[in-house]
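Of the protein chains in this complex, one is absent; all others appear in place.
Labels for the chains are A, B and C, by order of writing; each one numbers its residues from 1.
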Amino acid sequence: MIDVLYFAWVRERIGEPKETVETSAVTVLDLVNELRAREERYALAFSDLSALRVAVDQELTEFDAPLAGAREVAFFPPMTGG
Amino acid sequence: MIDVLYFAWVRERIGEPKETVETSAVTVLDLVNELRAREERYALAFSDLSALRVAVDQELTEFDAPLAGAREVAFFPPMTGG
Amino acid sequence: MSVRVQSEPFDAGAELNAFSMGAEGAGAVVSFTGIVRDIAGGLDVMEIEHYPGMTEKAISGIVAQAQQRWDLADVLVIHRYGALHANDQIMMVATASRHRVAAFEAAEFLMDYLKSRAPFWKKEHTKDGADWVDATDADEKALDRW
Partner (left out) sequence: MSVRVQSEPFDAGAELNAFSMGAEGAGAVVSFTGIVRDIAGGLDVMEIEHYPGMTEKAISGIVAQAQQRWDLADVLVIHRYGALHANDQIMMVATASRHRVAAFEAAEFLMDYLKSRAPFWKKEHTKDGADWVDATDADEKALDRW
């Protein structure tokens, strides 16, 4: 069980800000592939990973990062703060 | 006739902030040499020109600058503003 | 160090004065204020989304990096989220140091990292619709110099 969060246009494409997912994914990429296989809106949101950023437990990381022990994964576009 | 101004430690060594000088000096350096020849306090203040800066008519310039038409020459150490 | 993420406006001048008063031994205080621009014309709302929980953590991490690199008496970061309008102040950064170079460099470092490493996203609403602001290559490249 892991909380998956979406922000900005990723949130809009998925259609919700947060969901809890039952998964045995080993890496972030495994989780992405599971989500992609679910429904068209996921496939669309995750169609170009180079346009996405990921945080595991609120730390920026890469798509090959392990998910072992993680409670929260967030997907979002490149940040535009400041 | 030209106004000669002194600032900071140059003023203190000369002993006055301003004087009017009768001179036919062609360049700033000519004027400096005339002043040096006057009295010990001038020779002392102008002993090391690399430690001094000069402005002619309120514009920073070099010691070889011409004095033709100038009304005001100022001598001072390197600035320490900010 | 003081990091605030808030929807309310802030008074940059009052913040600057309080920050300067508190930064003991500093000879140099630098501030940066970011203001909403109506670039294309017709900006109705600039919506700023953020990631509650991660935002403060990410900013504090960026500030900690700055404190390791420069000798800073103090650092302040305020960043707003929610609905903003043209000419509203979005955020401010202030740095205090003994020397001006450290204060300037640290403020620029903080801005460069806040731009593309703190979890904020801007959406521009105009009468023609709404668009997420794209991250720029220039902002990403700005990190290379540090």
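FYI, a contact is a pair of C-beta atoms (placed from the backbone, for glycine too) under 8 Å apart; a residue touches a chain by one contact, two chains touch by 3 or more.
If you're wondering where the values come from, they're calculated on a predicted model, not measured in any experiment.
**Q** List the neighbours, among the chains on screen, of the chain that has been left out.
**A** Within the full complex, the chain left out of view touches B, C.
**Q** Going by the contact rule already stated, which one of C:T33, C:Q67 or C:T126 would touch the omitted chain in the full complex?
**A** C:T33
**Q** Touching the missing chain, which residues of subunit C?
**A** Residue positions of subunit C that touch the missing chain: 11-17, 20, 25-37, 89, 98, 100-101, 103-104, 107-108, 111, 142.
**Q** In the full complex, which residues of subunit B touch the absent chain?
**A** 5, 7-9, 11, 55, 58-60, 74, 76-82
By our rule, only the chains that are shown with their structure count from here on.
**Q** So what's the Cα centroid distance for subunit A and subunit B, whole Å?
**A** Subunit A and subunit B have C-alpha centres separated by 72 Å.
**Q** Between subunit A and subunit C, what distance separates the C-alpha centroids? Give it in angstrom.
**A** Chain centroid spacing, subunit A to subunit C, equals 26 Å.
**Q** Go ahead and note the Å separation of the Cα centroids belonging to subunit B and subunit C.
**A** That pair's centroid distance is 48 Å.
**Q** List, in ascending order, every residue of subunit A touching at least 2 other chains.
**A** Not one residue in subunit A touches at least two other chains.
**Q** Give me the residue numbers in subunit C that touch at least two other chains, ranges are fine.
**A** Residues of subunit C never touch two or more of the other chains.
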